[in-house]
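Take a look at chain A:
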Amino acid sequence: MNLHPLLRAALTTLILSGAGQAYGKPVLTVYTHPSFAAEWGPGPAIREAFEDRCGCEVQFTILDSGGAILQRLRLEGPGSNADLVLGLDTSTMETARETGLLAEHQAALPELALPVAWQDPVFVPYDWGYFAFVYDTEQIDNPPTSLEALVNAPDELKIIIQDPRTSTPGLGLLLWMKHVFGDQADERWQQLQGKVLTTTQSWSDGYFSLFMNGEAPMILSYSTSPAYHMAVDKTDRYQAIPFEEGHYLQVEVAAVVESSDQKALARSFLEFMLTPDFQRHIPLKNVMYPAIDLGDELPEVFDRLIEPTRALMFSPETLRANRQAWTNEWLDAMTR
Partner candidate 1 sequence: MLEIDDLLFRYPGQAPDTPGWHFNVGIREGECVALTGPSGCGKSTLLNLVAGFLAPAGGDMRWQGQNLGPLPPWQRPVTTVFQEQNLFDHLTVAENVGLGLHPGLRLSKTQWSRIEAALETVNLGGLHNQRAGNLSGGQRQRVAVVRALLRPQPVLLLDEPMTGLDDENRTILQDLLLQARDQGKTLALVSHDIRDRQALADREVSDFFQPW
Partner candidate 2 sequence: MTALTRPAPPFSRRRWQLAPGLVFTSLVLVLMGGGLLALILRADSGPSELWQSPYLQGVIRFTAWQASLSVIGSLLIAIPIARALVRQPDLPGRAGLLRLMEMSLVMPTIVAVSGLVAVYGRRGWLAEVTEWAGGSLPWNLYGISGILLAHIFFNAPLAARVMVQTLERVPVSQRRAASQLGLGSWQLWRVLDWPALRPVMPGLAALVFSLCFTSFAIVVTLGGGPGATTIEVAIYQALRFEFDFNRAALLAFVQLLICGGLWWLVFRKNRHQAVLPDQSSSTDTGSLRADSAGWRRTTDRALIGLFALFLALPVLAIALRGVPWLARELTNPRLALWDATFRSLAIALPAGLLAVAITLALLAATSALKPGLPRSLASVSGYLPLIVPPIVLGTGLFLLIQPRLGIQGYGLTVVALINSLMALPFTLQVLRGPFQAMGTPALRVADQLDIRGWYRWRWLQWPRLKRPLALALGYGITLSLGDFGVIALFGSPAQPTLPMLLHQQLGSYQVAAATGTACWLLIFIAALFTLLSRPGRVASRSAMRDTGVTHTGVPHA
């Protein structure tokens, strides 16, 4: 057929816009959380990089948190708008998998730079980090160097933690304690209780309103938190403490949504996710470790972070089976 180029362009536009998409490009809708998609997060740069190579449009729908992403997915069911979810983590993974709303990634993952082996048919990791206590060097000199020491520290030492029922690091500490102390966890929680200044609903409430106000010298956070303060705020004041027992690991993941009509596009995003073009934005903009080896591109401050001797993690199945019981155990211990 010998169509005039203009006519052909018009026809293409017409056909594509019939699919309800702006600019005639396919649209990839990603459900994610604010720390990824905010203006200063890695999201905007990554969107641009991916749009350049896919000839598509990436739309972020920003939900409150990883939990909110999962909830939205469940509420929408098979009618979901999402093509991809990005921002679930190892503690919500199993619940998400059980919904049956997510599809396999079908990709051959490149070599990952995670502290644990990763083989999962559905979830692809994009960054990771350790939970750790961050302390204010201007307030204390010799913080406890193990969970054991923290639990046994005098009650004058105040720490801020987060609620495992509403916050990811909060749940992280719960699992950390369980991993280290096993059946004695509830006694250890009771021992810890006197040192807990307050249990905040979210990490940001505690970090911003309390810790940065100097209300307590220690807060439950990430081992990577000091990287931001060192690289962006140019201060060494806040440092993570390496704990002898090892640190609980968090891996953040993404997955394709089963009901998506852009599965191919979503899968190509997952592959893109494990390339340097995506990963180089992770360290300073998401303040987490990249999921692949970035070599020299890893910011220098990351060399100055603590390096835990052991990465602790429960299998997702164990977690799913016990989470409720462990949370109740914690509740009992802390309200007794």
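Here, contacts are C-beta pairs under 8 Å (C-beta built on N, C-alpha and C of every residue); 3 or more make two chains touch, one makes a residue touch a chain; residues count from 1.
Regarding candidate selection, all candidates are chains of the complex that A comes from, given by their letters.
Not measured: the values here are computed from a predicted model.
Asker: Looking at chain A, find the partner in this complex that touches it; the options are 1 or 2.
Answerer: 2
Asker: Within the complex, which stretch of chain A touches candidate 2?
Answerer: Per the stated touch rule, the residues are 27, 29, 31, 34-35, 37-41, 43, 59-65, 67-68, 71-72, 74-76, 79, 81, 95, 158, 163, 165-166, 193, 196-210, 212-216, 225, 228-229, 232-233, 287, 324, 328, 330-331, 334-335.
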